[in-house]
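A single protein chain has been omitted; all remaining protein chains appear in their positions.
Chain IDs A, B and C follow the sequence of writing; residue 1 opens each chain.
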Amino acid sequence: MRDLVTIAAFAIAVAVLSSVLRSGVWTTFLMMALYAALLAQAWNLLGGYGGQFSFGHALFFGTGAYVQVLAQTQAGLNAWIALACAVASAAVVGTGVGALSFRYGLRGSYFALVTLAFAEVFRILAVTVGFTGGGVGVMLPLRESAANLQFASRQGAILVVLGFVVAGLLVTAWLRRSRFGAWLQAVRDNEDAARALGVDPLRVKLGAITLSAGFMGAGGAFYVQVFQYLDPNIAFGPATSVESLVAAIVGGIGTLWGPVLGALVLHALAEFTRNLFGDAPGLNMVIYGVVLILIVLFVPRGLSGVGRDVRAAWRLGRAG
Amino acid sequence: MLDVAILLPSFLNGVTTGAVYALIALGLTLIYGVLHIINFAHGAALMVALYAVYFLKNRAGIDPYLALPLVVAAMFALGYGLQRVVINRAGHGKDENILLVTLGLAIVLENLALLFFKSDTRTIETAYTLTTVAIGPATIALTKLVAFAGALAAATVLLWVVHRTDLGRAIRAVAKETQGARLMGIDVEHVYAMSFGIGLACVGAAACFLLPAYYVNPQVGSGFVLVAFTIVVLGGMGSFAGALLGGLLIGIVESLGGLFLGESLGQIGIFAIFIAVLLFRPQGLLGARP
Amino acid sequence: MPAEPLLCLEDVAIAFGGLQAVQGVSFDVAEGCLCGLIGPNGAGKTTLFALMSGFLVPDRGRIRFAGHDITGRAPHLNARAGLTRTFQIVQPFAAQTVRENIAVGAHLREPRRAAALAAAEGVAAQVGLAAQLDKPAADLTVAGRKRLELARALATKPRLLLLDEVLAGLNPQEIADMIPVVRAIASGGVTVLMIEHVMQAVMSLAEHVWVLAQGRLIAAGAPVMVQRNDGATPLRRCRNSRPCAIRPVPSRTTRSPISTSIWKPTRPG
Partner (left out) sequence: MIKRRTFLRESTATAAALAFPLVGGAQPKPLKVGILHPVTGALAFSGQQCREGALMAIEDVNRTGIHSLGNAKLEVLLGDAQSTPQAGTAEIEKMNEAGCAAVVGAYASAICLATTQAAAKVGLPHVVDVGVADQIVERGLKNTFRFGPGYKVCAQIAVNNLHVLNTVAGKPAKTVMIIHEESLFGTGTAQLLARELPAYGFEVKEIVKHANPTRDFNNIVLRMKSINPDIVIPANYYNEYALLVRTMQQQKVVPKAIYSVLGGAASSYKFLKEFPDAANGIIDCNHWFNPKDKRAADLKKRVEAKGLFFTYEIFNTYTAVRLLADAIERAKSTDRAAITAALESSAFSDHFMPYGPTKFVNGQNTGAQPLMTQVIKGDIRVIVPRDYREIDPIFPLRA
């Protein structure tokens, strides 16, 4: 129950913030931070709770993005219907990849590498096959209206991505409170022990990857609605996969607020370094990389772990 | 399209390109085999080595092939230092942390290069860059043949080190069972650092063979990392002979695939094999059952 | 008409490469009994457990449970049918608390989270873990982990519980504490088959034991007879053709002769 209260508080706070913020810089920052949080949450469902590290989540991101734009441009669907198709098709691709790799018992680095390979295959296909527009990419015509899921003001976009993030939080909270979540984390911690207790690892992991892919597809659909251009590299390139996994790990995998916290911190770090050291090209990324290493060195269990340790220490202190 | 005049050169081209891929993959498979992590900084290490070869050639006038021992030693030292100082501390026993550290290192190395060496593409000019050797209908660049010979030599040296020397036994022990090795009195941290050092040394050797036929800029590493992963998996995680065989095979597939399916679709051949091997034979061609 | 045995093994065999781990083992376990499977290390006991629970598929022979042929059926389906096992090397869900660990087992019968957690508390009390419910499993002592392993399996409300050396590594006091726990489980209607080296437990708990050596069943009978090794009832073999033969189960007190060689240490090599 406590989670629901915090999620509601988070949602209201961000919604109010988005209406209060006037400056374009901060509204864009908020939107992109939420977008990064969404990707991290999606990855965390499979990586954090399912224990299956994927290096190719761009596969689902790109599927969602392409379906979102092609459904509108070639099938003439309304943006919101396209969104449903995007999330569904990403989820289906997730189930497909999951079924293939889990059935053959791929775990750990093997699973990570097969997802990397799938993303690369989709990128090459997107380049060669015709309907995705190949290397030329595909444009989403500018029709700013809520019905077309394109917003003149950033606030509309923020509310949409906030909706996805809140949905992600609710699903993660449900996961922590449900049989499916208990089984998923059991399989993560010890697959054989879980099987002896009646858990079917394949079905559970498939559930996790489908959920994870669906949310990643939502992220892809959101991206293309905001930036309105997509090419195979943006859709299936490794950058998105790395961004989602780094934010989730830095924030603390297998936690409710870890991915959101990680995404916020890393996005702030990236913006801060870019603004401060923008003039010397590369310096900002060097600092980003160094801070990333420092975080891993000194906060091994992730930023949200810090919160837990502090609270635990505080409680011990009080009790002691 | 199918006559020998095309197939043979394409095959030879594939084998010689594959040799350089194998050399890069040898380092990666050693690091994966011993440290059980996927080294995301491998591409950045290759870039650093390529710059080293470039500056040795342009500033100090040392030919890439002569610079081999220098670059190999320097990369070994870099690898040993990085593992000892940064990577080993970050582990805390969790694989995802080591993975994140190598990712951080890749970002730092790539952008340091961008900062100091600017971002323009650099190449070197050697007397033999353009000379080619005729083998039947095929004309193969000399640099590629030297690369092929070099890769085989490096692989055999590595195999000898791992199978015939005490260090090699220690490496294999740590790879198999870290705690057990520690009990036998093996300084595991030292072996980790040695493996990472040798891993980057292989990359150094690859750079010396690669630069004469290629170029260097801060982003050059990323193009090779994915192929190296494929080869490591194809050959069998942790197996050197596997990495060598895998490298040659991938080179041939890329070359012939490119010939028949067109250059960019040809790349799909690599990843199709990658997925097939992972699904149907995860232990790869020569690896041990995972 | 006495009920069909809960579990019936017919000529079960499996080999790993050249090694014949289990060679043609046949026996049946009656419902409600608390019996043991003993034998030297490497006799194939744990392998047999893995075969029964579905983690391994036998090369030859049939396994029947509660009237159904479960040969080669996946462990999670067997668990749902009421056959679950613990592991010789304990396998806790380290990152989760004791309560959450047990709840995973409870969820097999109880979809709702709250109900599963409540059931977990009950089972924890049953095995004496009530005080440590909110401790992470990783912080438990060896005895605590063994209790947790037992509790998790118990939470699935099994009909047949396979305990794989649940007392191994415990000190005498901890063993003394665990024996009543196991007895209570059996008296609660759960059929228990346990692999155990701690003879004190086997003698006091098991009504019937089977003795395995080098993959072969070499003796069966009441533990006291087996110990005095003056011959248990000759080995009974299930007829392969008909489902497991319905035969009067020897009453608990009958004496069963056993060959004298049982207790001479098997020659090495």
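Please note the rule applied: a contact is a pair of C-beta atoms (placed from the backbone, for glycine too) under 8 Å apart; a residue touches a chain by one contact, two chains touch by 3 or more.
Treat the numbers as computed from the prediction; the structure is a model and nothing was measured.
For the omitted chain, the shown partners it touches in the full complex are A, B. Checked against the full complex, the one of A:M139, A:A268 or A:L294 touching the unshown chain is A:M139.
Chain A residues in contact with the hidden partner, per the touch definition given at the top, are 23-25, 27-29, 32, 124, 127-128, 134-137, 139, 141-142, 152, 227-229, 231-232, 234, 239, 271, 274-275, 278-279, 281-282, 284-285. Summarising the interface, chain B meets the missing chain with residues 1, 5-6, 9-10, 13, 17, 111, 114, 118-121, 123, 125, 129-130, 132, 139, 141, 144, 214-215, 217-220, 222-224, 227, 254-255, 258-259, 262-267.
In this text, only the chains that are shown with their structure count from here on.
In terms of the stated touch criterion, chain A and chain C have no partners in common. Counting C-beta pairs in contact, the chain pair with the largest number is A-B. Distance from the centre of chain B peaks at C, each centre being the average of the chain's Cα atoms. Computed centre separation for the pair chain A/chain C is 45 angstrom, with centres defined by C-alpha atoms. Here the CA centre of chain B is 51 Å from the CA centre of chain C. Measuring from the averaged C-alpha position of chain A to that of chain B gives a distance of 31 Å. Interface residues of chain B facing chain A in the complex, by the touch rule stated above, are 32, 36, 38, 86, 89-90, 92, 94-97, 99-101, 103-108, 110-115, 119, 218, 226, 229-230, 233, 237, 262, 264-265, 267-268, 271-272, 274-275, 278-280, 282, 290.
Residues 53, 55, 100-101, 104-106, 108-110, 112-114, 116-118, 120-121, 124-125, 127-128, 242, 246, 249-250, 253, 280-286, 288-290, 292-293, 296-297, 300 of chain A are the ones that touch chain B when the two sit in their complex.
Across the complex, chain C meets chain A through its residues 53, 55, 74-76, 79-80, 84-87, 91-96, 100, 103-105, 107-108, 111-113, 116, 152-153, 155-156.
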